[in-house]
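Every protein chain except one is present and positioned as in the full complex.
On to chain A.
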Amino acid sequence: MAYDKFTILKSSAVPLPIENVDTDQIIPARFLKATKREGFGDNLFRDWRYNGDDTPKQDFVLNNPIYSGKILVGGHNFGSGSSREHAAWAIYDYGFRCVVSSFFADIFKGNSLNIGILPVQVSPEFLDKIFQAIEADPNAELEVNLPEQSIQIVATGESESFDINGYKKHNLMNGFDDIDYLQAMKQEISEFETERIY
C-alpha cells in the first residue's frame, strides 16, 4: 500500500506517558474483523477512549482538544504484544506519522516502517524532556528530521539523533515499499527455491 513520503515533520505532539502500551490497547481484537483497510483510526485506543456506551472518556488524551499533532509520544516498550498490523494502521489512519518512545516492540516497529510511520527511539532522559515540554506547553512542537536522523524540541533547541537502517530510510523518504524490491529479484529467489530441501 502506498504511503506519503517522509522527510521532515514539524508538529505538535500527543503525549501518552504510559509504559508497555500493547497492541490490544491500540486496537482491540473485536475491531479486526474488516476485510479492507478502512476506518481503523476511529477505533484507535478504543477502550481507553470510549466508555462502554460509546461516550468519550473525558480524561483520555485523544479526547482532550488541547493536544493535537502528527506525532504520538508513548512510554517505554510501546507496541508490545500481537503482530496485528492493524495497530499501525489505526495510528496512521488517525493521522499520526511518527511515534516517539524510549523503546519499541520489534514487530510493531517493523510494521510501522512498512506502512510509512517513522518510529523514533530516544533515550529515556530525552523522552522525559519531551513530556515536560508538552506539559509546559501543549502546542510545543517537535521537529523530526529523517535525512539527518535527528529529533528536536523546537522551543528549547535540544535535540537527539536516532537510528534507522539505510535501506528503510531510503524507502521512507521515497515512499517505496519492500514488495517492489522483492518483485524485482524474483529470478534470484526462484533459483534459491529450487535448492531448498523442503
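FYI, a residue touches a chain if its C-beta (ideal position, glycine included) is under 8 Å from a C-beta of that chain, and two chains touch if they have at least 3 such contacts; residues count from 1.
FYI, contacts and distances are computed from a predicted model.
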Given "Acetyl-coenzyme A carboxylase carboxyl transferase subunit beta", "Aspartyl/glutamyl-tRNA(Asn/Gln) amidotransferase subunit C", "Monoheme cytochrome SoxX (Sulfur oxidation)" or "3-isopropylmalate dehydratase large subunit", the protein name in the UniProt record of the chain not shown would be "3-isopropylmalate dehydratase large subunit"
Touching the unshown chain, chain A contributes residues 1, 17-20, 22, 24-25, 28-30, 32-37, 47, 52, 75-77, 80-86, 88, 103-107, 110-111, 114-115, 165-168, 177-179, 181-183, 185-186, 188-190, 192-193, 196-198
